[in-house]
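Excluded from the complex is one protein chain; the other protein chains are retained at their positions.
Take a look at chain A:
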């Protein structure tokens, strides 16, 4: 039998050389007269091992990585005898502790299926959720989503079921489903992986949402920095439409739902749901005051269900397996699983899907293997550029929305950026304010002006030669953080204070301060 190989077509695998490995493998196998079959699949999310080539074997898929094109000759040699003797052989991939200990619900197909193969998707449970939703009808489907305890995965963690019921309860000539795929937070890549690797899952989730709340049209707003996600989704939409999963009669339900992909244009603020709606309407991405909430007056003033990619993609599984199955994962009010993303200065960067409740320490040390540089760990920024820098003393905090809120931090979209002791936290605090100034939509004063003033205050603080001068600037900086946090319209201004205040609180030395000075 022709040996079958699998190599990801994920954009990050390609950015570290997967295409070169594929080309070398195919051409050299041909030269050697070795017939082989190479499938381009999604990525497992074990990015430090990419390019990760897998091969069918009696023990399941065995892996080799991280490969370069230069490793291909020795790999082909090893295949003639015992492949496990190759220096980059990893053994059965699903037995690797990093993967084996995960609880992959949302990313169950990651690394296994071909992104645009409807056949692969169906063979791995695809469209079971939609079938179940059609059988249950809208009222009961909304109840299942409510009972599952699913909360918005974009960062705000609002209960999804309440939004669904609100939109479902409205009367309007047109309602919309909007998927927020403007994943702009540094350290996050789960949305990208899902859109590039399992696009039908998002389409299925949106179709279920549309049928349930009575919306016949949807938009996926994808950031322009993700061109491969855009292309994959557009192709997947055509395939799904041709197969009857979109259009006038979705999955034989007799109900209509269709959708399109819209591309952002490099504005971070458009990840904020109301700015995103304005952008979809063809305007500048300016934040809207709430109320009215988008569920009542959203896109073009009509009722709109806005969710992050991961929220919508969780729905098919919840429908297929039931609310109780999903609730059995997690802790407290954080139910289900979360795809955490390990990034920055970490040895084993990648995607770790686990039930809420494991600690930050387990994530960074057990999965991440500590810093990539081998230098001492300094802090981790959890939840993107608006998240707090968490010092190692707090690494026993469980990854749970409420537990993180209790330490003045936030879980956000589940991204974790690890930093070693060489990263200067005063510079990172300054960067947070500078980023806010650059990306502010300009609607409210604390964010528009406070961000620029904040950069100046930090510059003065760092330049002040004497303790008294430093103390004065610390007081102003803290006051400014308060103004940003409580006086801004949206999370950009409101949460820029998190990285700034946490850097000041836990790393005063980086600002040239004694611990007592920072406590003013």
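Of note:
FYI, contacts are C-beta pairs under 8 Å (C-beta built on N, C-alpha and C of every residue); 3 or more make two chains touch, one makes a residue touch a chain; residues count from 1.
Note that contacts and distances are computed from a predicted model.
Of the names listed as "NADH-quinone oxidoreductase subunit E", "FMN-binding glutamate synthase family protein", "ABC transporter" or "Ferrous iron transport protein A", the one that matches the UniProt record for the absent chain is "NADH-quinone oxidoreductase subunit E".
Interface note for the absent chain: among A:418, A:489 or A:513, the touching residue is A:418.
Checked against the full complex, the candidates A:428, A:447 or A:461 give a single residue touching the omitted chain, namely A:428. When the full complex is taken into account, the listed residue touching the unshown chain is A:268, out of A:6, A:64, A:127 or A:268. Screening A:37, A:235 or A:281 for touch with the missing chain picks out A:281. Residues of chain A that touch the chain left out of the display are 11-12, 14-16, 45, 47-48, 50, 183-189, 192, 224-227, 262-268, 279-285, 300, 341-345, 349-351, 372, 381, 385, 415, 417-420, 423, 428, 431, 435, 439.
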